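With one protein chain held back, the other chains of the complex are shown just where they sit.
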Amino acid sequence: MDALWLIPTFPLLGFLVLFLSQGQLPKIVVAIVGAGSIGLAAIVALVVGNAFMDAGAEPQTQLLWTWMRVGGFVPEIRLYLDGLSLVMTGVITGVGFLIHVYATGYMWDDHEEPEGFGRFFAYMNLFVFAMLMLVLGDNLLVLFLGWEGVGLCSYLLIGFYHRDPNNGYAARKAFVVTRVGDTFMALGLFLLFRELGTTEIQASLVAANIAWPEGSTMATVIGLLFLGGAMGKSAQVPLQTWLPDAMAGPTPVSALIHAATMVTAGVYLIARMHDIYIISPEAQFWVAVTGLVTLLISSCTALVQTDIKRVLAFSTMSQIGYMIMALGVGAWSAAIFHLMTHAFFKALLFLASGSVILALHHEQDMFKMGGLWRKLPIPFMSMLVGSVALAALPLTSGFFSKDAIMLTAADNPAAGMVFWGGAAVAAFMTALYTTRMILLTFFGEAKTAAHDSSGWNMNGPLVVLCGLALGGGWFGLGIVSGVLPDGGMTTHDHFSQIALVTMAMPLVGILTGWFVFGSSRGDVTQLLGTVFSENVRRFWYSGWGFDWLYDRAVVAPFVALARMNKNDFVDLVFKLAASTTRGVHHVLAVIQNGRLRWYAWNMALGLVVVFVVVMWEVMG
Amino acid sequence: MELPPNIWSYVLILPIAVGTLVMALILVWWERRLLGWWQDRKGPNRVWRWAGGFGQAIADAVKLLAKDDWVPPFGDRLFFVLAPAIVAGSMLMAYVVVPWAPRDSGLIITDSNIAVLWFLAMSSLAVYGVLLAGFASNNKYALLGGLRAAAQMVTYEVFMALSLMGVVVLAGSFSLLDIVEDQATLWNIGPQFVGFVIFLLAGLAETHRLPFDLPEAEHELTGGFHTEYSGMKFGLIMAAEYLGLIITSAMIVLLFFGGWLLPPALQALVPAGLTSTVVGLGVFAAKIVVFINFFILLRAAIPRPRYDQLMSLGWKILLPLSLVNVLGTGAWMLWTG
Amino acid sequence: MNFALSIPLEHVFVLAAALFCIGLTGVLVRRNVMFVLMSLEVMMNACGLAFVAAGARWAQADGQIMFMFILALAAAEVAVALGIVLQLSRRFDSLDVDAANEMHS
Partner (left out) sequence: MESLFYIAAVTALASTVSVVTAKNASHALIYLIVSLLSVAVIFFLLGAPFAAALEVVVYAGAIVVLFLFVVMMLNLGKGSVARESAWLRPNMWILPCLLTVPLFLGLVYVLSGQPVQTAAAMVGPKAVGTQLFGPYLLAVELAGILLLAALVGAYHLGRRYLSERREEV
């Protein structure tokens, strides 16, 4: 347990070394330091996790130091390890390590930023460090520190190719949109501190249970504020628009953002603060609704994308939607379980798509791919495995977690069938767009020449992740259910009607996909060619018009207001102030003549006058 | 006016002042002999052959005394006369706090709880002598020398003070007696090696000894700030330089090499009382001599840096290093409680 | 030799007041900026003396601490002021404090 502090320390050290060396180190050293630091952290996490399990999975804390001491407010930098944070740590360091190893190959001959190798790994390490602080911190302030750190690193990495202004715009968008969520998060934090007088997570949960009765308004407000924070970080409707644009960064960054860090932060936050949601079922209900809406919107959107990474980005949104919904319906450990399996297969998918993109010289349009399965066997296999897990075919890792979520959702007293139905539709859609992606990318005729240039350091992580994506479902997450109230056990057994339908949805989806996209069939093409479906396609393609909506609803009125106000009555007030000031100035200018001694004289005179007056009063 | 508690300390002033001045006189000759030896030549060895040529030093002193005491008519007479006195006076004053032997021997004029600060204060007052000497001469070489000296000394004073702070932190006191007694188990040269190196360099720069004698670098500035000086005034400046050499060596010994203490194992064998005083005095003197010889060796061995090199060494290397040293020592003390 | 005297407090204060007033007179009278700055130093020093004396009255360290802050203030003030003096003499070729009165309307 004493080694716990080492886990975030290694990435931090890696960051410091890489950052302070200012790109002066040779690439091989950068690669070793960059990936090695995360590897060491993963090993330490493994050792710590083992010791933790041996010790009976009792939550443990490690006080590093006291941050500051201001009155009664004494936040401590204290690490907290329980089943939840252990799973998160394992995912972050383990999957993060694989992504880093992959990135050493992916970024090696980067032609856009040849000098940026060291910078890239410095940011990546900082990213992992921030995320580790987020999950290991025992204090909401430390969590918030990691929260903001993650936001900063995502900004830096999305805008990594900063020579193109579009990438900078994407980075800024990610930063600004998540900042909206961060504000909610911060407000929730302040409110929590005001109400409970502490920012210690465990202490505040205990205090909340005592202070607030079931259904308390304060718990609802705080829960909703935290939900707002989670919306921003985890890209949930309505703050989801940054995620697709975040594809501007290098592919390993996307893998890291989507699989191991960043977007899971919101899920983690809600899971960590679960007591608040248990106190307030109303807040929890809205969590579930948020998840469901995101889930549906994003899976529809994914269906019509042409950019392979955008398909994956929208699929991430929908999978996170599953997690959030799971949290909302009380399937706490299932949510975390899905978080883990999702990390495996989504990292796998992104890395495999990275290999494809690299082989096609940074071509990301699926309609320009095709026929790649012979040329890129390992990426193809990886993609296939990842897709199968994403679509949740039985016995893959995604199946177990998604199944658990959907069956629990069906039990929800408020709107069980709605949640279940939505999730089932989304599962169908997931299978559909996954099939479409595979077919477009790897089958049909080849449209672009491919050069497989990936070495062992890119293929190795893919193979490992393949194994995890297939078999990760067998891990089971007993340790998490020790922390979270276990809603994972459903009343439906695995062969009830509803369970069978749940299981069948992906299969139906894949078959449909095969039928629709497999080879050009006249009817389907005709159906897809109608004006209505074209409009739908366009609407979905734009991500249900959220960007357009925000542009109209927020940006345009603001710009219009600014333009309107450019030359109007408000200025008169200032002009009045200006002319008054100018008038006074003319009077004062006589006094303020720039002669230093004149000032000194006046000061001395004033001193004497004040002194005399005071004397008069005192003696008087 | 009542009598002070310890009249002995007043009595002590005279022997110490005379002793150090005589020591300075000896050093003039000793340095030249040693330099001659290292540079494979004879050095002054003719006058009083039986004493290794020591008569030369006395002859020099007599020459300086007998010379015409000339004050440049174009300069500032008051400052011109005052400057050597300030230089030598402040150096002599610094000896007030030097403990020559263990506490109970009473061989110290005054033990103050600001002894280290007193030393720093006096060495910072010595700047004025040099500055005024350069200014009063009304000569461009002297002025440049004085400016250089002032900048150099003010600069190195900073690191000198900072390098001492590690020792002060370890001992928890500014008193030199406390600092020496704190080294009974372990001399500060071990834990404060960085501080020692910085203090050594700063001490060289403060006394503007070669290789840091840029204020009086002959080939650039003829004689530097004392270009116009001759006779006994020059003698005083020269004596002050040797006084500075001795006090710097003494401070190094006191702060980093255990003062009058023998190495811990041997120190236990020394009986208290008069024996310890005599042994302490001897050990202290021996250590001082070692460092004086070391400084003379430095003069013989190392070429003079450029002025900008000297300044950048100070601000860019020694300042951060000494700050880190203070921080590290403080952290160590906090850590070990 | 650690001794401290018992001195009538008002004598120290009167001394401080006298130094302060002398410094103030200097600031008002002198035109040469160097002398003005010196007079300011005298004034600050007088304040420091008053603080230390007050600290000595109750044998508390606070007086000396305030003196140290005055010292830090003086150091900062001198660093900036002398930079200004150098600029002044470089630009206006004069040390008259009123030389830089370019601000008048």
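Each chain gets a letter, A, B and C, in the order it is written, and its residues are counted from 1.
We take it that a residue touches a chain if its C-beta (ideal position, glycine included) is under 8 Å from a C-beta of that chain, and two chains touch if they have at least 3 such contacts.
Keep in mind that what you see is a predicted model, and the values were worked out from it rather than measured.
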Visible chains in contact with the missing one: A, B, C
Residues of subunit B in contact with the chain not shown: 1-2, 76, 78-79, 82, 112-114, 117-118, 120-121, 124-125, 127-128, 131-132, 134-135, 138, 143, 146-147, 150-151, 154, 157, 161, 172-174
Residues belonging to subunit A that touch the chain removed from view: 604-605, 607-608, 611-612, 615
Where the unshown chain meets subunit C, residue by residue: 2-15, 17-26, 28-32, 34-35, 37-39, 41-42, 45, 48-49, 52-53, 55-65, 67-69, 71-80, 82-87, 89-90, 95-96
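Convention: only the chains that are shown with their structure count from here on.
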Those chains which touch subunit C and also touch subunit B: none
Centroid comparison with subunit B (C-alpha atoms), farthest chain: A
Chain whose averaged C-alpha position falls nearest the assembly-wide average: A
Intercentroid distance (Cα basis), subunit C paired with subunit B, Å: 32
Centroid spacing, where centroids are CA-atom means, of subunit A and subunit C in whole angstrom: 58
CA centroid of subunit A to CA centroid of subunit B, Å: 65
List of subunit A residues in touch with subunit C within their complex: 585-586, 589-590, 592-598, 600-601, 604
Contact set on subunit C toward subunit A in their complex: 24, 27-28, 31, 33, 36, 97-98, 100-105
